[in-house]
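Take a look at subunit A:
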Amino acid sequence: MLPELYNYWVVIVLMMIGFYIVIVQGNLIKKLIGLNIFQTSVFIFYISVGKVEGGSAPILAEGVSVYSNPLPHVLILTAIVVGIATMALALALVVRIKNAYGTVEEEELQERDLRC
Partner candidate 1 sequence: MLAGIYGLLSASFFVSMDAVDVAFTEAAVGAGVFPLLMLTALTVAGRYEQTVHRRPRAAFFLVLVTGALMIVGTLDMPAFGSLDAPAHTHVAARYIELSPTEIGIPNMVTSVLADYRAFDTLGEVVVVFTAVVGVLIMLTPGEQRQQPSPANAVETMRSHMILRVVSKMLIPLMLLFALYVQFHGEYGPGGGFQAGVIFAAAIILYAMLFGLVKAQAAIKPSILRLLAAFGVLLYGGVGVVSFLTGVNYLDYSRLATDPVVGRHIGIFSIELGVGITVAAAMILIFYAFAGYATGRAEAE
Partner candidate 2 sequence: MTALLALQLTLVVPLCGALLIALCGRWPNLREAVTLSTAGLLFYLVIQVFGAVERGGDEAAALYVELWQILPGLHIALHSEPLSILFALVASGLWIVTSVYSIGYMRANQEKRQTQFYVCFAVAIFAAMGVAFSANLLTLFLFYEVLTLSTYPLVAHKGDDKARAGARTYLGILLATSIGLFLPAMMWTYFVAGTLDFRSGGILEGNIGGIGATILLLMFMFGIGKAALIPVHRWLPAAMVAPTPVSALLHAVAVVKAGVFTIAKVVIYIFGLDFLVDVPHEVIAVYIAGFTIVVASILALRQTNIKRMLAYSTVSQLSYIVLAVLVLTPLSEIGAIVHIVAHAVAKITLFFAAGAIYIASKKTEINQLDGIGFRMPITMAAFAIAALSMIGVPPTGGFVSKWYMIAGAFQVDSYFVLVVLTLSTGLNAAYFLPIIFRAYFRKESVAPPKPHGEAPLPMVGAICVTALLTLLVFFLNGPLVAFEMAVLGVPR
């Protein structure tokens, strides 16, 4: 079973690293990088689901009978775009936060809020 599933497990490890960073990191930008890793690994997970042994890219071609599953690819195309859109928004937020607070560290943010 392990050889069959190792691929997923690798992905999961990667995913969890990202997740961990998101939770633990105090620096807002690093949080986002963590989030990005988290999401990307989910994409990989999907693509792995779509992989077919000995299949080739799902573009019609002569002499190819087995194609990989196009559906996950489509979903992930969408998901990637969603991800990058989220990132853009998040970074814009960070920029504004930096401007308003003068820092992008969670601790400092909180204490500065307490002060005012």
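Convention: a contact is a pair of C-beta atoms (placed from the backbone, for glycine too) under 8 Å apart; a residue touches a chain by one contact, two chains touch by 3 or more; residues count from 1.
These made the cut because all candidates are chains of the complex that A comes from, given by their letters.
None of the values given here were measured: they were computed from a predicted structure.
Asker: Would you mind flagging which of 1 or 2 touches subunit A in the complex?
Answerer: Answer for subunit A among the listed options: 1.
Asker: Which of the residues in subunit A end up touching candidate 1 in this complex?
Answerer: 1, 4-9, 12-13, 15-16, 19-20, 23-30, 33, 36-37, 40, 43-44, 47-53, 55-61, 66-78, 80-89, 91-96, 98-99, 104-108
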